[in-house]
Each structure stands twice: as structure tokens, then as C-alpha cells.
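Shown here: the complex without one of its protein chains, the others still in place.
By written order: A and B. Residues from 1 in each chain.
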Amino acid sequence: MSEATQTLWLIPTLPLLAAGALALTPRDNRTAAKALSIGSMALALLLSIRGLLESLRLQGDHGVAREFFNFVWLSFGAGEAGVLKLGVVLDPLTAVMLVMVTFVGLLIFIFSVGYMEHDANFKQFFCFLSLFAAAMLGLIVSNSLLLLFICWELVGVASYLLIGFWFHNPEAAAAAKKAFITTRIGDMGFLLGMVWLYAETGTLLFYDGGAGCLEQGAIAAMVAKTAAGGIAVSTCIALLIFCGAVGKSGQLPLHVWLPDAMEGPTPVSALIHAATMVAAGVFLVARMFPVFEAVPPGAEGGATALTIVTWVGATTAVFAALIAVAQNDIKRILAYSTVSQLGYMMLGIGVGGVAVGMFHLIMHAFFKALLFLGAGSVIHGCHEEQDIRKMGGIKDHMPWTFYTYAIGMLCLTGLPFLVGFVSKDEILVSALHGNTDSLVSLLPFLMGLFGAVLTSFYMFRQVFYAFYGEYRGGDEHTPHESPKVMVAPLVGLAAALVFFSLPKLNPWGWFSGFLEGGHHHEIPTGHVAVVIFLSVVAFLVGASLAYRLYFRRGIRSADAPDALQERFPEAFETLAGRFHVDELYEASVIKANAWLAKMADLLDRKVWNGITQFVTQVAVMFAWFARLFDEYVINLGFDFGCRRVNDGGRFATKPQSGQIQSYLRVIGISLAVGVLLLTWGCSGS
Amino acid sequence: MTLEAWLVFSAALFCVGLCGALIRRNAIIVLLSIELMLNAANLNFIIFWRYGVNADAASGVMMVIFSIGIAAAEAAVGLALVIAVYRHFKTVNLDKVDSMKG
Partner (left out) sequence: MGVFGLMNDAPLISILTFFPLVGALIVGLLRSNDAARVRAMAFAVSLVTLFPIAFMWLNFETYPAGGGLQFVERHDWIPSLGVEYFVGIDGLGLLMILLTGIVAPMAIQASSGSPKNPRLYFALILFLQAGLYGAFTALNFFHWFLFWELVLIPSYFLIRNWGGPRCRAAALQFFIFTMVGSIAMLVGFVALYQNAASFDFMELAEGARNNGAATMAIFVCVLLGFAVKVPLIPFHSWLPATYSEAPTPVTMLLTGVMSKMGVYGFVRILLPIFPAQVEAALGVLTALAVLTIVLSALAALAQTDLKRMLAYSSVNHLGYCMLAVFAASQYTSVDPQWAAEKSAALSGVIIQMFNHGVTAAAIFCFIGFIEQRSGGLRGVDDFGGLRKIAPVFCGLMGISLFASLGLPGLSGFVGEFLIFKGVFALNSWAAALATPGLLVTAVFLLKILQRVFSGPLNEKWAGFAELTTREQMLVAPAVALMFVLGVYPQLFLNLTNSTVVRIVNQLAN
């Protein structure tokens, strides 16, 4: 085992220690907050780069190089079967994720120093951010589904704390709770999938020298078994685990929390709700890919689990992109864009495997973090204004922000030859490849293409609204460029994106080779050409539509209706109302839950308590009867007897008058009578 | 006078005492009546001694002197009791004294 693997555990531990130390430092110690969190993150970045280099060094021509280090966490008796191990693993998947998270994380930490400068809870913010980073990094290095789950929940908590960071704002508090609960719905599936996996394979370690749950033996055993309904156990487990991914990555139908999560500070949105945590769902599917792709021997068609992943991803991609078209909050547009892009990643994994999905994940992390930080810079410069209708023309006021934002946005929309184009293109190529035989199997590809049009449209719309035209935010203040500490991370991210886009570098070729261990999908060049052509068309259609509607006509005032709204008021209304999914949930799930709670309470108060009351009443009634019997049957007879005895006694005491003379009289009379009788008796005889 | 005449006299005296003791309500009168009965008994001693076979010996007189002595002591105790009763009940009317009532 290499030294890099041995020290892998340090990567999550460093931010964790920083978080722990910050939790105990006094509230106003801003220097410590900055130094500890950024320092630990920088160290983690260095260690991650070392891990990546080590992983590259280990990489041979055959298969994926993988090192792991497992340790016993607990044992619950019953010998070897009762030992539960956790572990860390260093493989290409871990390595690229680590570098991405630490790099983006570090830049966002730096950005936050400027963004949160005036906040009273500055230290707390960095404490939570470090906690998040620790959990996220732990999730990545984990070699055990349980450890992954633990970190998975911890990132959820960190996200909860950071969304609700401005807790005095009721919306933020509600959004935090909503995020936690919604993701936890998915996590219940995850938990069940995990314990099922544990029950089937007897281990939760991913890789354990042949005994891990992702390795040949375990997968074969799971595939061979069928659960109820004839579905392979591996498929059931994969789908249950996918529930967790759906919740975390904001896929339909659990996407509702992600837009609301924008109530948190913008760096949080950038780090957690764009670049890293929401991508954890995709990462999970990538990590568990062997279970997802397992197909029972002799079965027809592809893996059921992957088909479902594909469809969920494609639907989400289009659905969220449609909503994004009609939003006016700069962060919400980006949030729906994130949901949509996460859909693309799922689609990519579903149709093209780990490398396709992960490549988009990594690239998306860079440009979406850049966009969010840019949006944060805009919001900061426009005095906490988030409505794009009240912006406009800020390109001249904030040039650095604008140009970096433009790079990010062009990556997202897929300007040809930028890296964003490449990653999306790979997804579409994979979606097309091998699926041309029927319309249904072609549908994910078409949805992806349509989503690309929409992406291009809503991003150009946003940029035209916010950066072009006249400033519409009132006369009190004009926008200003953000401080250097905020601009620097933007430049860093933009530079990274430009670097990745260099044609000589060919990041995709390198990436897929690295992740898939030299295996290369052979895709007919004809398909590739078709897709490139269609992607370019999609980009141009979206961009030109937005150009016609929002740029050429110009936006007159902040209150003017949207150009789309004028043409299709009803459709726009539906989109602006986000398809009324929230209202639907409000009226169904939440209401049903409240109703159930009420029923449970009533059941308690009326039924169970009623039974108790009834039993009590019956007991009281018996007591009452017993009392009646006592009083009127037993007591009456007894009392009667007592009274007779009493009367007799009173009669018997009559002679006992207490007067000595009467006693003597009786004695005297009896004496006289006695003497007389004696006398007569004697004389008689 | 004959023996019978004396005996009838002493019996009459006893009866007077007895009736007094049983009927009168005043405790002091009752005490006096008891003395009367005692004296009737003393009279009988004298009578049987005087008409007895051995009239020379002073046995009857001796008996009576003892008896009178005891009677005196008894009268003192009786009076003391009467006084105690009076103190307690504030009366010497025996009808009111019934604390032995059952």
C-alpha cells in the first residue's frame, strides 16, 4: 500500500479538526476561522493532488488501479460475521473527485471570506463549511457503504445548517428543514438498500481483496437471487440506493428542496448545492455502478436499474430546464439549471457508464461553481438584489465578474470546443449509441437534445437580462465590482475551465482512460459527427431565440412582462410556477402526513384513551354496584341485627339504675321473700 | 316483760331502720337509719344475754360494747363518704347519685 493511501484518511480529518477547533473558539475570532478552515482545505488539496498523482502512477494498462485500507469499526458478537469494517479507498474515481472538491472548495472558502465579511456569525459559517468539507471528502474516500452513508448524512446536516444559516429568516429555516426532510425520504430507501446489501453479501466494504460487495463474488450472488416479482436482488438494491441519490441530487420527484436551498448564502449554494453535495448522488451511482449494471446471466436487454437511472435523469434534465426558462431570481435559474445538469449526469451514467457521467460532474462542478460565485458577486455588487429584472447593464460596472461569468455560462450552454460542450456531447453520443432501434429507446437522447436547447436559451436570457441593457435597479446606488478576494476565485475557476478546454489536452480521452482503466468504448464516428452537429444546432437555436427575444428588443423596465410571457402567458405561468409541484406536494403528501399525524393523535386521545376510559368506567360501575349491594343488602341485614342486639342491651341495663337504694330494696324484698319461703317451707315439712 | 315482747320491740326497731335506709333520699338520714338497725341488733345481744342460761357472765355486754365501738368508727367513715359524695355531686340526695348505672 502506498503512502498516499495510508494518509488518505487525513484528507477528511483535517477539515474535521478545523471544524471541531472552530466550534470551540470564541465567536469573534475571525482570523482563526479564516486561517484554520482555509489552511486545512489547502492541505487537503495538496494531499488530494498527491493522491491523484499516486493513482496515476499506479495505473497500468489493465483495469483500474485500486488501493484500500480497511479497519474494524465495531463488532457485535458472533465472531467473524459480527465484525463491521470501515475503510478508505484510493482509485481514479476517488482521486478525481477529491481534487475537484478540494480545489473548488478552497476557492469558495476564499470567496466566502469576502462575501461573509459583514456577517456576525462569520466564525460559525466557516465552522459549518469545514464540517461540510470534511463530510464530503469522507464520502469520497470511503471504502464502505456505511461510512459513505455516515458522511452522506453529515453532508446533509451541514447543508441543513448552512441553508438555515440566516436562521432569523423564516424562509431560510423552512428551506433548511425541507432540504433535510426531502433528502431523508430518499435516504430511507438508501438505508434499506444498504441493510439489504449487508444481508446479502455480509459486508459493506466496496473492495476487500475479492470479498467486497462490489466485487465479482458478491455481485454474482446478488444477480443469481431474485426477490419478489422476479426482479434480481441486485436490481432491487440498486434501485433502493438510487432513492438516496434521487433525494441528494435533486432528481424528480424529490427535486423540490434544491431551489429552496438557495435561501442559504451564495457560497453555500455554489459549494454544496451546485458543485459537490448534490453531485454526491451521481457519485454514489458511479461508486455502486457494478451493482447497477449487473445483469442476470441470459437476461434480455440492459440492466433495469440503469434504464431507470437513464429515464429519471433525462426527465429531470428537461423538466428542470423548462422551469429555469421562466424564473427571475438569478440564483433560482442556476438552481434549476443545476437540477437539469444533474439529470444529464444521471443520464450519462445510465447510458454511458461511470466516465461519461463523472466527466460531466467534474466539469459541471467547475463551471457551476463559477456561475454561482459570479452570481454571488453580482448580488453582492447590486446590494443584495437577486431579481434579474432589476439588474441590467452591469457588464460595464463589473467587468471581471462579467467575463468570468461568460466563460462559465458558455461552458454550461455548450459553446463548441469549450469543455462543457465536450462533456455534454459525450452524454448525447452515448445516449444515441445503440439506442436507434426504436423511438422509445431514442427518447432519452431527444430529451437531452431538447434540454440543450433550453439550457442555451435560459442562460442567454439570464445574461441578457442581468448584464446587458440599462441598469434597472433604481437610482440610490450603482453596482460595483467585488473585492479582490472574491474576484480571484472567479478568475481561478475560469482559468481552470479554459485550461481544460485547450484542444491539445483532450481531457475527455485522458479522463475516460483513467477512470475505466484503459477500456475504451468504440463509438462509430458517424454517430459522433451527427451528435456534434445536432449539439451545435441546439446551442445556436437556444442562443438565437434568446437573442431575438431579449437582446434585440431590449428590456424596457423592471416591471415589463417577459417577452415569452407576452406570447404564451399561460405556459409561462405554469413554468414560472414550477409546474406547481410544490403546491401538489403541499396538497397531497404534506396534507396526508398532517392528516395521518392528526389521526394518530386522535387514535391516541379517543380510541386508546377511550378504551382506557371505558375500562375505567366499567370498573367504576362495578364498584358502584358493589357499593349498592353492600349498603342495601349486606349492610342493611347487619345493621338490623346490630340494632336488635343494641336494643336488648339497653333493656338489660334498665335495672342498673346506679341507685344503691333500689339495689338494696331488691335485696331486702328478696331477703324477705326468701325468709318467708324458708319459714313456710320448714313449717310445711 | 317477756322475752317475746322484747324481741318484737327490737324487730320493730330494725324494721324502722330498714325502711328508713331503703326509702329516705337524704344520705344522712339513711346513715341514721343504718345506726338504728345496728342498735336493734345490739338490743338483741342484751336481750338474749339477760334471758340466757348464764346471765352472770358479762358476755352480752362485752359484745355490745365492741359493736358500739365499731359503729362509731363506721359512722365516721360513713359521714366522710357522705361528705365526699356531697363534694362530688353537690347534693346528698341519693336519687341523683347514680354513677354506678350500667
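What we mean here is this: a residue touches a chain if its C-beta (ideal position, glycine included) is under 8 Å from a C-beta of that chain, and two chains touch if they have at least 3 such contacts.
Not measured: the values here are computed from a predicted model.
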- [ ] Quick one: jot down which shown chains the absent chain touches.
- [x] A
Open item on the list: One chain isn't shown here. Among A:Ala32, A:Ile150 or A:Ile660, which residue touches it?
Closed with: A:Ile150
Task: Touching residue (missing chain; options A:Phe68, A:Phe111, A:Phe180 or A:Phe572) - done: A:Phe180
Task: Residue, one of A:Gly77, A:Gly210 or A:Gly526, that touches the chain absent here - done: A:Gly77
Open item on the list: One chain is left out of this view; which of A:Leu46, A:Leu584 or A:Met599 touches it in the full complex?
Closed with: A:Met599
Task: Option touching the unshown chain, where A:Asn609, A:Thr653 or A:Thr679 are the choices - done: A:Asn609
Open item on the list: Out of A:Ala32, A:Val195, A:Val530 or A:Ala576, which residue would touch the omitted chain in the full complex?
Closed with: A:Val195
Open item on the list: List every residue of chain A that touches the chain not included in the displayed model.
Closed with: 27, 72-79, 81-82, 146, 149-151, 153-154, 157, 160, 164, 167-170, 172-174, 176-177, 180-181, 184-185, 188, 191-192, 195-196, 198-199, 202, 593-594, 596-601, 603-604, 608-609, 611-612
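FYI, only the chains that are shown with their structure count from here on.
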Open item on the list: Taking the mean of the CA coordinates per chain, how far is chain A from chain B in Å?
Closed with: 122
Open item on the list: Using the touch definition from the top, list the residues of chain A that touch chain B in their complex.
Closed with: 652-653, 656-661, 664-665, 668
Open item on the list: Considering only the defined contacts, which chain B positions touch chain A in the complex?
Closed with: 18, 21-23, 25, 30, 94-95, 97-102
